[in-house]
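One structure below.
Apart from one protein chain that is not included, each protein chain of the complex appears where it belongs.
And now, chain A:
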Amino acid sequence: MTDHSSDIDSVSGKSTTGHEWDGIKELNTPLPRWWVITFYLTIVWSIGYWIVYPAWPLIQSNTTGLFGYSSRADVAVELANLEKIRGDKMAALGTASLADIQKDPALLALARAKGKTVFGDNCAPCHGTGATGSKGYPNLNDDEWLWGGSLDQIMQTIQFGVRSGHAKTHEGQMLAFGKDGVLKGDEIVTAANYVRSLSGLSTRNGYDAAKGQKIFAENCAACHGDAGKGNQEMGAPDLTDKIWLYGSDEASLIETIGQGRAGVMPAWEGRLDPATIKAMAVYVHSLGGGK
């Protein structure tokens, strides 16, 4: 540093930096000593961070720091703590039978809360956050169940899925009567109108009810039953009620009969632990449609 003390500005009495422009000199006003010292101290302090915390990137990894701190490890510890806090209650959920959970208000509340979260994470993409479903994805709030609406049946469906490829999965599908050449075009239209008539919906002009009944008895009744009441063993829906998974208009029905339907629900056993699946079953059952 140069010594500025020699050049004193006559007006202010302060030393100047010696720089001069058109007779105007710059006063020497250094940063306050305390500020400079603090600044250097922060630099020294930062060295501590290099030593204590992970700091420098290496070719394969990075320096780990004195205490081996890692935010990932922190998360793991937090999660483990969470498991510990939940431990007893979740264990109770795991051991209690579905009927017992239903009877115990505390367990029911826990299962519903847990089930709701898990539902949001796993089921909502298809069934919707409110479990209202959409075309091809059943509404879980209503009382129509393809594979049964009792707690045990819901649990089984969640565990093994529908046409999921799991050994114990629900099988059975709506055949493609048109694509496979079983029914001709006009027969499909007649069948579609007959199905509509089962639940009291209007039929098109010139529709032959007797022919429709005959087609239905020969092709559909095996699964859907003679009266069209469906069969939960095979996942065949009740065709006489007001709930339609793929739509009740004639076009949708023609498509369903002609192309067949085979929606898939994955099996959750193995992906989620038994207690979680149980909670989910209780939650879905409690939505209101449970039998």
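To be clear about the criterion, a contact is a pair of C-beta atoms (placed from the backbone, for glycine too) under 8 Å apart; a residue touches a chain by one contact, two chains touch by 3 or more; residues count from 1.
In this section, contacts and distances are computed from a predicted model.
K.L.:
Since a chain is absent, check the UniProt entry for it and pick the matching name: "Peptide ABC transporter permease", "Cytochrome c oxidase accessory protein FixG", "Molybdopterin synthase sulfur carrier subunit" or "NADH-quinone oxidoreductase subunit I".
P.N.:
Of the names offered in "Peptide ABC transporter permease", "Cytochrome c oxidase accessory protein FixG", "Molybdopterin synthase sulfur carrier subunit" or "NADH-quinone oxidoreductase subunit I", the absent chain's UniProt record gives "Cytochrome c oxidase accessory protein FixG".
K.L.:
Which listed residue, A:Gly130, A:Gly185 or A:Gly247, touches the chain dropped from view?
P.N.:
Within the whole complex, the residue contacting the unshown chain is A:Gly130.
K.L.:
Any idea which of A:Leu108, A:Cys126, A:Met234 or A:Leu272 touches the chain not displayed?
P.N.:
For the chain that is not drawn, the touching residue is A:Leu108.
K.L.:
Which residue from A:Asp7, A:Asp208 or A:Asp241 sits in contact with the chain not drawn here?
P.N.:
A:Asp241
K.L.:
Footprint of the hidden chain on chain A, which residues?
P.N.:
102-103, 105, 108-109, 112, 128-132, 139, 141-144, 238, 241-243, 286-289
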